[in-house]
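Following: one structure in structure tokens, then a few remarks.
For this depiction, one protein chain was excluded, whereas all remaining protein chains were kept in their positions.
For chain A:
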Amino acid sequence: MFRAVSRLSATGVRSLARSRPCYSAPLASRCYSHGKVETDEEFDARWVTYFNKPDIDAWELRKGMNTLIGYDLVPEAKILDSALRACRRLNDLASAIRILEAVKDKAGPHKEIYPYLMQELKPTLSELGISTPEELGIDKL
């Protein structure tokens, strides 16, 4: 996830720092120093597994996405990939496009994150036939 300011270069070179803050800020854990801290990889894996459930239902998709967007981070490409595949299983193209819009909004002022994610997700998007909001022209007013 991109927790701190992303250190991606303007050319979007993939040597990105999955930028780590100086201290490993635990996500979704409270501030007790004795508790187990979840790593980034564990977090990602947990969410990928959540969306990979073969018989995921629409409520779980909505709940998962809304919760994920509520976190102070931009989800990794692999989490989004499995969320988009969940939309495909549910025959819900609109939600897939909505997810892409939400992720762009989550990046906020860090304009390099969304193009990077689109680059990462390009194979999935073309495989599933999902058009990006830009392709559909709904990214403009």
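The working rule: a contact is a pair of C-beta atoms (placed from the backbone, for glycine too) under 8 Å apart; a residue touches a chain by one contact, two chains touch by 3 or more; residues count from 1.
Heads up, the rule we're going with is that contacts and distances are computed from a predicted model.
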Listed names "Autophagy protein 5", "UDP-arabinopyranose mutase", "DNA primase large subunit" or "Cytochrome c oxidase subunit 4", with the criterion being the UniProt name of the chain not displayed: "Cytochrome c oxidase subunit 4"
Chain not shown, touching residues in chain A: 61-62, 65-66, 69-70, 88, 91-95, 97-99, 101-102, 104-105, 128-131, 133, 135-141
